[in-house]
Structures are given as structure tokens and as C-alpha cells.
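Note that this complex is displayed minus one protein chain, with the remaining chains in position.
And now, subunit A:
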């Protein structure tokens, strides 16, 4: 799941691969509020996971989001 999230951040949001690290917040990766909404949309389309606006908060780290998505995908 983490790999898939990394790929989405790179391919859909143009975040350079070498900048994507678990401890970075979405905001630090240049994901603004509009991009965060879009990320939620892509996660739903590709992984069938519904995440709320709060869960894709730009202050969340990649790790926090990956944990949420993993938990929901397994539920």
C-alpha cells in the first residue's frame, strides 16, 4: 500500500520520487488543499478506499496516510 501511495504521489502529483519519504507531511511534498481532495478521489478510484477530508489533511505525514489507507483497505 505504501508503494502504491508513493506511486500516486509521484505520477499524479509530480512529486519527485527521491523527495517522497514517510516522515514528510503532504504539505511538505507540495500537496495543497485542492491536491489533497484529488488524492482522496484517486485513492477511491484506484484502491477502493474512502478517506475523509480530515484523513488526507495536508498536515498528515505520508506514513500516517499510508496507515489509514492500509487499515481501511483491510477492513
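Operating definition for what follows: a contact is a pair of C-beta atoms (placed from the backbone, for glycine too) under 8 Å apart; a residue touches a chain by one contact, two chains touch by 3 or more; residues count from 1.
The rule is short, and it goes like this: contacts and distances are computed from a predicted model.
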Task: Absent chain [UniProt protein name; select from "ABC transporter ATP-binding protein", "Cytochrome b", "PadR family transcriptional regulator" or "Beta-ketoacyl-[acyl-carrier-protein] synthase family protein"] - done: "Beta-ketoacyl-[acyl-carrier-protein] synthase family protein"
- [ ] Tell me where the left-out chain touches subunit A, residue by residue.
- [x] 10-14, 34, 37-38, 41
